[in-house]
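Here is the structure we will look at.
With one protein chain withheld, the remaining protein chains of the complex are depicted in position.
Chain IDs A and B follow the sequence of writing; residue 1 opens each chain.
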Amino acid sequence: MKRFWKTLAAVGLGAIIAWPALAQPARNTITIMREIDADRYDPHRSTALAAGEVLTMLSDTLVSLDFDMRTIRPGLAERWEVTPDGLTYTFHLRQDVTFCDGRPFTAEDMAYSLNRWIGRTTPRVTSPVAWRAGDVKEIRATGPYTLVYELNRPHSELLPNLALFFGSAVDRATVERLGDNFGVQGFNGTGPFCWVSWTPRNELVLQRHPTYRWGPPVLENRGPAHVERIVWRVIPEAAARVAAIQAGQADITQYIPEAFWDALRRVPTIQISNQPEYLWDHYLGFKVDRPVANDIAIRRAFHMAVDRPALVRAVWSGHATPARGIINPRALDHSPEADQLVPPYDPAAARRMLDEAGWRVGPDGIRVKDGQRASLLLYAINTLTNQRMGEIIQQAVRQVGIELRVQLFDATVAWGRLATQEFDALFLSYPYISASDALNLYWHSRSRPTPNRMNWADPQTDAWLEEARSAVDPAVRARATANLQRQLNEASAWMNIAHTQLNVFSHQRVQGARAHGLYGIGIYKGLDLRLR
Amino acid sequence: MLRYAAQRIALALPVLFGVLLIGFLLMQVVPTDPATVRAGPQATQEVIAAIRAELGLDRPLWEQFVLYLGRLAQGDLGVSIINNVPVAQELANTIGPTLELMVAALFWSIPLGILLGTVAAYWRGSLLDRAIMAVSVAGVSIPVFFLGLVLIWVVGFHWQLLPFTGRAGPLWTLEGIRAIILPALTLGGVFVGPVARMTRTAVLDTLSADHVRTARAKGLAEQLVVLRHALRNALIPVVTLIGLQIGFLLGGAVVTETIFSWPGVGRLAVGAITSADFPVAQGTIIVLSAGFILINLAVDLLYAVLDPRVRLS
Partner (left out) sequence: MSATAAAPGRPSALAMLLRDAAATVALVFVVLVVLAALLAPWIAPRDPYATDLLAIMQPPSAQYWFGTDGQGRDIFSRCLYGLRVTLFMGLASLLAGGALGALVGFTAAFYRRLDGVLMRLMDMLLSFPAILFGLALAAIFGPGLTSVIIALSIATVPLMARIVRGAALVVMGLDYIEAARAIGMGDGRLILRHVAPNCLSPIFVFATLRLGQVILLGSALSFLGLGAQPPTAELGAMAAQGRNFLFIAPHISVIPSLVIFAVVLACNVLGDALRDALDPRLRI
């Protein structure tokens, strides 16, 4: 018992000593606010935007993507060649790059990082998005600054995928030293900022990488960064974020609910940067092999019961476009005729269809078929948007006799819960660059259980996906993706809800806060940020 | 005095034991096996088995409890499920801000409460007395979050006078002081009422006491009578009652920290519970309880020092 008190005293003493050290004066520091935290900051194990937005600052990728969301620009690779068959890429790396700890960066490091992403290092890391790297034959360093990337089959969108934060360079020694705590208690990358500390659900602090000079050409400043420190602060309350940016207590955020956009537009001290070339969808997915959710009548009834245009107007205050089909009409290879297969809003027709399908209304107003209640359990991350969407959809499907139970989880645990098989439906949202990119992310049977949380497994789908991915001829890819959109819209495997916009809000004292939008990331690298 | 202290401490020990038991049970009733929790989501079966053996999970429950106490005694409160950071370290980072907030709240609310209570008692029955009592009843009835939201809305948003998103620095810097004003006003705001009420009752009691009458009869100045004799004696029960109200303050602190994104133990506890981070939740509950028991103990001993009657009884 005595020792317990001693420990307690030690903890208390530690608090007092560490306390002043924790609080640094806010000089040349930029505070970026966000709604949720990530579960970890390991580019090869995390797919969350909350991880990605920080990881682009902590490290670099082989190539970068310009603000038009199409043009590939150099990154860690100065230039590259591709063989005519589209199978072998040779990247020539910059020679002046170092990690945060000062160690020079070589092709070996890049090969290690990419191999770690695709699960070819020990201990094996399983990235849910390893498929983005293509069907890799081998990735190897052929010289100190030459990297050869060999594929078994062509990958029509390899370069844009290599610009995503999953392809970030990491330091092998740090990965091995920290083990499971890599990206949790420390990090070592080549980025314009270096890891200082992370307190989950509170803040993550980054410090400028002083010798950084290899920023991508899409930015004005190639390095080092203008600001000394960046603090990523989690502020779950939307109102607090709005007021903080307005009052100048924080500098930048992209997490302002659309309901506040019009009001903030009128505030003279706030600047807004919009990215028109941005694709980010919110959807409701069904586990198509679970009881009740496996009935296409139920899934179609959702589409017919929910007035999606009204829902989107309400939740996004008119600053998002209601979705019809599975792909944004602005995306490459979107198929307009496939969208016609999605049933329109018509609750009366939904009731008729459910009656015909054998779902009879029970005493409590919920339909029953073969002793099975039309009740679905939905899991989602606890965000304001999901709360509001959940409550609105819950009410809408209740009107046609379907019960939707909504369970929201803190972002730190939600990803784990969303990987289980204990729920019937989910809300998620995701970024993409083209129809083929979006469909390949979710619908391949090999992508089960995540990110294919719908458990969709169909050989025809797989064949079309592979055809689209490896197509060298754009027409072939367009045809295959059109087939996929037709098939998935018809099966109503998910209900796409909204195509959202990206706005980055910043206080007027900040310069260079331009919305980028790669994978939904508002501030890319943060090199151009400057305090007036 | 020593005997009283010993008795009082002897009473606190079983309570502390109870807290530790609850902490232990918390780790027992959680849906997942503590070894899995400790090992983290990516651990293999062998690692989990090794941790099971190391934690003694294969032994009887009472023995496990002893082992648990042993680990606690070494400062090992386990490791957060979310970021693998030792719970003790997380706690060390958050205790400071929580204490800071509580002290800042008490710093203004106790003097104000005592002043209001004394004024109300002295002019008992007057309009001033009634107004003060009305305000203090309202004070004990107002939800902490309401007060916080109104302050954010008016002072933080409308007037844009003060920040309200988290701690900006230590108290000796201007930023640190500016950032703590609104949280301290919120937390202290719900504390003024109870203190004023308690002081009023206590001062009324002493004002009618014999020695005060004697002092008055001696012709002492009225100010001196009130300050030296009435208030001074009234402070003894007030100290105890304030000690008892620390629990109330703690509840307010949890809400205040959440509203103002203040990086304290309360916010950590709420976050850990909503994200099912059992080791952290357990750690915060143990620390909050232990802290609370300690404060109670200190208040009781202080009371004994102030009031000789307690020591003798």
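In this section, a contact is a pair of C-beta atoms (placed from the backbone, for glycine too) under 8 Å apart; a residue touches a chain by one contact, two chains touch by 3 or more.
All values reported here derive from a predicted model rather than from experimental measurement.
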{"item": "Contact with the hidden chain (one of B:51, B:99, B:162 or B:255)", "value": "B:255"}
{"item": "Residue among A:151, A:230 or A:243 that touches the chain left out of view", "value": "A:243"}
{"item": "Touch criterion as defined above, residue of A:82, A:196, A:259 or A:341 at the omitted chain", "value": "A:259"}
{"item": "Given B:186, B:240 or B:282, the one touching the chain that is not displayed", "value": "B:282"}
{"item": "Those residues of chain A which, in the complete complex, touch the missing chain", "value": "237-239, 242-243, 257, 259-260, 263, 307, 310-311, 313-314, 384, 387-388, 390-392, 394-396, 406"}
{"item": "Touching residues (missing chain, whole complex) on chain B", "value": "11-12, 14-15, 18, 22, 25-26, 29-30, 124, 134, 137-138, 140-146, 149-150, 152-153, 157, 201, 204, 246-248, 250-251, 254-255, 258-259, 269-270, 272-274, 276, 278, 281-282, 284-285, 288-289, 292-293, 296"}
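The criterion applied here is as follows: only the chains that are shown with their structure count from here on.
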{"item": "Mean-CA-position distance for chain B and chain A (Å)", "value": "40"}
{"item": "Residues of chain B that touch chain A when the two form their complex", "value": "13, 16, 40-42, 69, 72-75, 80, 82-85, 88, 90-96, 152, 156-157, 160, 163-170, 173, 175-176, 259, 261, 263, 267, 271, 274-277, 287, 290"}
{"item": "Residues of chain A touching chain B in the complex", "value": "1, 3-4, 7-8, 10-12, 14-16, 18-20, 22-26, 33, 39-40, 180-181, 184-185, 198-203, 233-237, 239-241, 243-244, 246-247, 249-250, 382, 409-410, 412-413, 416"}
